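Not every chain is included here, but those present sit where they belong.
A and B are the chain letters, set down in written order, and residue numbers restart from 1 in every chain.
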Amino acid sequence: MNDRYFSPDPAQRQIARGLYESVKGLPLLCPHGHVDPRLFADPYYRFGSPVDLFIIPDHYIFRMMMSQGVSLESLGIRRKDHQPVESDHRKIWQTICDHWQVMRGTPTAIWLRDELREVFGIDLKLNSANAQTIYSQIEERLTQPDFRPRRLFERFNIEVLATTDAATDTLAHHQAIRDSGWGGRVIPTFRPDAVINLDTENWVGHIEQLSAVSGVAITDYPSYVRALEQRREFFRSMGAVASDHAAASAYTESLSQRDAKAIFQRGLKGEATAEDAARFTGHMLIEMARMSSEDGLVMQLHIGSYRNHNPAVFQRFGRDMGADIPVASEFTYNLKPLLDRFGNQPGLTLILFTLDESTYGRELAPLAGHYPILRLGPPWWFFDSLMGMRRYFDSVMETAGLYNTAGFNDDTRAYISIPARHDVWRRAAADWLAGLLCRQMIDEEDAYAMMADMAYHLAKTTYKIENA
Amino acid sequence: MNDRYFSPDPAQRQIARGLYESVKGLPLLCPHGHVDPRLFADPYYRFGSPVDLFIIPDHYIFRMMMSQGVSLESLGIRRKDHQPVESDHRKIWQTICDHWQVMRGTPTAIWLRDELREVFGIDLKLNSANAQTIYSQIEERLTQPDFRPRRLFERFNIEVLATTDAATDTLAHHQAIRDSGWGGRVIPTFRPDAVINLDTENWVGHIEQLSAVSGVAITDYPSYVRALEQRREFFRSMGAVASDHAAASAYTESLSQRDAKAIFQRGLKGEATAEDAARFTGHMLIEMARMSSEDGLVMQLHIGSYRNHNPAVFQRFGRDMGADIPVASEFTYNLKPLLDRFGNQPGLTLILFTLDESTYGRELAPLAGHYPILRLGPPWWFFDSLMGMRRYFDSVMETAGLYNTAGFNDDTRAYISIPARHDVWRRAAADWLAGLLCRQMIDEEDAYAMMADMAYHLAKTTYKIENA
């Protein structure tokens, strides 16, 4: 499997292998992701069963199973109404393995294969016959101290791992990690969506929480802004280097103070309209850019997902159940108000992520190839795959230039999958660069420098990660 | 020509060849297309001239000729005003051959080359010099009993061929086929566009026909629905496994009974607005999903063509003259009302087809990778080509998963071209899978299983085609 993911052409493959090997020893930078900090707060943390580890938190897997008629209940996904679901993890694992062929050719199948082999030393493909054997093997490994999260952190050679945390989070787990004296760098990321998007379920409750946790009595728009500033400062003091923002669209708008105040008040009274919410979010994105230009947090913007598209699934199981579907996105018009104010701001960095690949070459690469504050994030979510990366390299790099991209994010909840995901990126990058070199679009010096930048340095400089 | 359409890389090519050969013997499944059932109703049916066979029914050919300044009249296309057009078929054939170089690199050129060679045993490229020779050779072949449609059906190894038939069709030809005792499975498909889309020319006339043929006196919306249900039942009794629906957009909306009734009445009075028509179609798509969930017909949705874009051509020659132009399409919002009601319905299958490739990765693959009822149809129309298939595989498969796709449709009026079209698909699939295998994204077991699924099984299970 040494040459996996490389082009079959022997010349290109040989170059790709050399490039890949040149970065093999570089540590992993994980500046954006969704791993639970709890894993590191407790030095003796143990993963549960193989199902707890691989299946229940992985919406890539259960969305596909559901699409093929396997019920979420049979996979042990908890129901909001507390009706019973399958609780026999060996049975769930068997169900997964019985249907594993539906994953053929997907990134999930590739990651899992690589995880089993590289992390667990299990070189088998899931199927009905070997399901229980594999289950036992994983279960056995998970009892070993070497499979505690902190040990794996070292084995994975992770230099920095950023989690994603609500603005109202007390960061207690992060505090515990710091207090423990363990050397792993696990840092929080400021994600204020729930207090910014007026149409969040129970937004007023989130504001009350924000008030409580910040110690700022939020009675109006100015005190709300102060509370956010206070939280950002707290996150920074806890090591955060970035904020993260998700929105249905990239719409931005500079509201007058008067309008901002009025909409905020309507929000507090539960009277905000959908238009209010969209405008307020658009306004707060500009406010976040303003704060970032002052406090230095790198700003990330994830755009274009219609969340919880399937009401039956949402009602029964809640959010993040594989039912988020992308929509067409627009950046050139939508980001203009933000860019008009901060597009040329020294020291500010805004990283854009899209789920609409037609925006890569049309809008994002030209924007990033012009505005000093912009960087393009790596292929996100459905596009975090070998083909997704190839399309990204092909559509983005000539126009944006490599140095206006942000390197790689694994963006995962699945801690165990981190090395596999970085490996796909590094191999995809090596193969792409080998193709450029074979075609003499770059020379060898360029290729090796670009390889190291893609594997490591771009993420480090973009996210302003200092050396330890 | 044994390795045609395969990658030039020797390793990938060898694997592709092996995969392709593994499915060579599998029969062709043709679950969606536009072949005239008349061909099979008469056991002695004879094709007309080479021009009748290859040129006059093929809008791929005459659109391209027209775009290069060749008049449709000179190609023998009938005018609506009955003005004379070229009727000398040898002269028409010569005109085509004189301009054949404009087809270079198009799927049409490839299909025709393969048809001539594989079906007619003529291994020549059309040009001015050999035009008349080739004409004579084809003409001669067509007189032979081996070139009757039923004989070719057997020679082509077609397991099932579905036609596409108006809701008001009596299916007399299908009845004749059944009565004849011939073993070929030719089945109808229920296509009710003309009685559903209020803006169809002479919609009221179509409703009257529907009334007559169903025996249900259609006076209002409920009787209209009953008539449709009756026709579906009749189609099913004649072997139909699917319905088919074409619309400009994927817009769906659940009308109240009251609104549905009111719009229907406005339609009968010829007073329906464009908005009425769009809403009614959107509503009836949901009704069709409801009926499918009851009677089991697989539902197909073909979206995104602006029909009869060229008014001069439409006025002079009518519809289906190569003047249909795609428009940008949207599925995430548009399909939501339908999916809210039936997206998780056991036993229901809805196959989506698009002419907007930007929807592949952005909307269709994520939708199909989540909703149990959804399958993605193969690349359609302009994208039914080698490159179209490669883009489809690359953009769709990682996210949707192969098993949420529907295999291949030839979707053709050109009966003779069926084997060539399936051959392109099988070769494209073999080459794609060989690429995955070379890159170790799948293993050999996967590759061979996926190959058989793409060539045969996916179409069979998606369209619920039972063994004979």
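Everything that follows uses one rule, which is that contacts are C-beta pairs under 8 Å (C-beta built on N, C-alpha and C of every residue); 3 or more make two chains touch, one makes a residue touch a chain.
What you see is a predicted model; the values in this text were computed from it and never measured.
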{"item": "Full complex stoichiometry in copies [only 2 chains shown in place]", "value": "3"}
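Rule of thumb we're sticking to: only the chains that are shown with their structure count from here on.
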{"item": "Chain A onto chain B, rotation angle from CA fit, given as a multiple of 5 degrees", "value": "120"}
{"item": "Interchain centroid distance [CA atoms averaged], chain A/chain B, Å", "value": "40"}
{"item": "Contact set on chain A toward chain B in their complex", "value": "1, 3-9, 63-64, 66-69, 101-107, 109-110, 125, 306, 309-313, 322-328, 355-358, 382-383, 385-388, 390-391"}
{"item": "Of all residues in chain B, those that touch chain A in their complex", "value": "7, 9, 11-12, 330, 332-333, 336, 339-340, 343-344, 346, 358, 361-363, 365-372, 374, 394-395, 397-399, 401-404, 435-436, 438-443, 445-446, 449-450"}
